[in-house]
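Scroll down for the structure; my scribbles are underneath it.
Excluded from the complex is one protein chain; the other protein chains are retained at their positions.
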Amino acid sequence: METIRKHLNLLSLFAVLYLAFLYVPVLLLPLFSFNDNIYVTLPFKGFTLKWYSNLLANSGLQSALWASVKVGVGVAVFSTFLGLLAARAMTRYRLPFRRSLYALIMLPLVIPYMVIGVSTLVILRRGFDMDLSLWTVGASHVLITVPLSMLVLMARMEGFDRSLEEASRDLGDTAWRSFRRVTLPLVMPGIVSSLLLCFITSFDEYLLAFFLAGSEATLPIFIFSSLRFPSKIPDVLALGSLILMVSIVLVVFAEWLRRRGVSGSDSSVI
Amino acid sequence: MNTQTATNPAVGDAALSARPEWLDGLWLIVPTLLIVIGMMVVPLVGIVVVSFWTQTGFNIEATWTLDNYRVLFTPEGALYRILIVKSLWMSLTATIAVVLLAYPMAYFMAFRIERAKLIWIILLTVPFWTSYLLRIFAWKVILGFNGVINSGLKAVGLIDKPLEFLLYNPTSVTITLAHAWAAYAVLPIYVSLEKIDRSYLEAATDLGDSKWKRFWRITFPLSLPGTIAAILLVFIPTVGDYITPTLVGGTSGIMIGNSIVTQFGKANNAPLGAALSCIMMLAITLAVCAFLAAIGRKRLKAADL
Partner (left out) sequence: MTQPTIPRPMISLQSVSKRFGSFVAVDAATFDIAPGEFFSLLGPSGCGKTTLLRMIGGFERQSEGDILIDGESMGIRPPNQRPTNMVFQSYAIFPHLDIAENIAYGLVNRDLDKATIAKKVAQALEMVRLEGLGNRRTNQISGGQRQRVALARAIVCEPKVLLLDEPLGALDKKLREEMQIELRQLQKSLGITFIFVTHDQEEALSLSDRIAVMARGKVLQIDTATSLYERPNCREVAGFIGNMNFFEGRIASIANGVAAVEIGPGQHVRVSAGSGSAPGQAAIVAVRPEKIDAGATQPQGNGAATANVIKARALAGSYLGDRSLVLAEWREGTAPISVSLQNRKTLATASPGSIAGTDSVATGAPIWITWPIEAGVLLNS
């Protein structure tokens, strides 16, 4: 009994320390975003909100943020749509070469972004002589988020009884109506997760954007270039803190939505 | 769209066998395949081709050559050889650090937390919802010349001069990577631990295993799928990382990724950059194969990978 308790305490202690290791660096950012000092260093000089008000005036940052939101939303919607179709094909049909197709779609997850970035750059510029833009960034982001979306949605589709869809066809639904009335509502939590995951991945992605963005900067590109100029850092910290806060709200909201979806009533599908 | 079948579904047997059911499934997956082929397969083929071409001045010429690879075996290529080995080594140490730290945490979540497991999962992932760049930057703030540790120690009076060895070296890169990739390791390990049927553990104890013995004979082997996934998920992307060595690596901490970016940028030698990319992919593939071979075919089969 004694040894068990000791064992448990050691492990719990480790867990707490591990969380601290994860959180301390991340929480430093909001902390310094209120520090009245252009240099990110101790000791704290005083509380200020001026970095946050600076954000309103920083047009470079705003346009980068807008670019990233545009790409992120587009990528999230497009990848989730493709992922939905692909997950359905994978789970509902006896596809020939199913395992190979699956492996091919998953492959972008295990190729370093560096390689994807430079090779796409080479083929677009030298091969097709295309101009780089946010579109090229979006296309490569779709490549790396489609496997994530397909994974999430496949798990969701495998999670419910296939005869539910058959029952709706049996009760007179066309294929499309059956999809809308049964499949979609049941897969919805997965769709929400997929949208979030794809958006965050695209929104945070630096390397591919660095190679493929051309003249328009996305937010990570802007942040990376700001990090070289100490005077720009406090603004970036303020923005980073805001993003962290919005992310937490989004995650909690998505979780709440998921739980509500499990137990709550939804009669709008009829 | 075959309107014939749409308006007259009760067609004869000939139509039955004419269109197999999986064809409908194939149409669903074709758009995704087009993206994968267009954005990955074609570029990868392209970069392999370019790695055998020549750079003359500002132009790439389609003259076939092995020079870009040959340079790796000359004295001038020593830098690249060192960088590749160093990148693999740094990723390996970071991966080992990540997984060693992540395993107990995953174990804690799977076996010690009874309720509110989801809260712990959320708690674990929240730090990763902030920008990757800023997470890396945070370590610069902690370890830097005027950073949290140095200014803290100075304020307490333990040191007069800032410690310079904290930042801009391979160790700071490893620590930063270990932090940045934590969730990628904890979650897969947690999932495979969570899946273990608790009655296996009870059976092992019933058959006389002590707690430690039980862990090595039951828990660990059954958690291998997640652990292997965690190792690969961390190792493969970190070899080609660019951000971390650039921000916290200094001159001694740069990796092969920095060198590739240089070839495509300042050095303006795309064929050499392409060759370096191919070599990096080859090195990663070989490392992964060696790792999987070391684990052994039998165990991999048991782990169903």
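To keep things simple, chains are lettered A and B as they appear, and every chain counts its residues starting from 1.
By our rule, a contact is a pair of C-beta atoms (placed from the backbone, for glycine too) under 8 Å apart; a residue touches a chain by one contact, two chains touch by 3 or more.
Small disclaimer: the values here were computed from a predicted structure and weren't measured.
Between the chain not shown and the residues A:Val182, A:Leu195 or A:Ala213, the one that touches is A:Val182. Of the listed residues A:Thr120, A:Thr136 or A:Ser168, the one in contact with the hidden chain in the full complex is A:Ser168. Within the entire complex, the positions of subunit A that touch the omitted partner chain are 160-161, 163-164, 166-175, 177-178, 181-182, 185-186, 265-267, 269-270.
By definition in this document, only the chains that are shown with their structure count from here on.
Contact residues on subunit A toward subunit B in their complex (touch as defined above): 7-8, 11-12, 14-15, 18-19, 21-26, 28-29, 32, 39-43, 82-83, 85-86, 88-90, 92-96, 101, 104-105, 107-108, 110-116, 118-123, 126-127, 139-140, 142-143, 146, 150, 200, 204, 206-207, 210-211, 219-220, 223-224, 227, 233, 236-237, 240, 243-244, 247-248, 251-252, 255.
Residues 21-22, 24-26, 28-29, 31-33, 35-36, 38-40, 42-44, 46-47, 50, 60, 101, 104-105, 107-109, 112, 118, 122-127, 129-135, 137-139, 141-142, 144, 146-148, 151-152, 155, 179, 182, 211, 232, 236-237, 239-243, 247, 257, 260-261, 264, 270, 273-274, 277, 280-281, 284 of subunit B are the ones that touch subunit A when the two sit in their complex.
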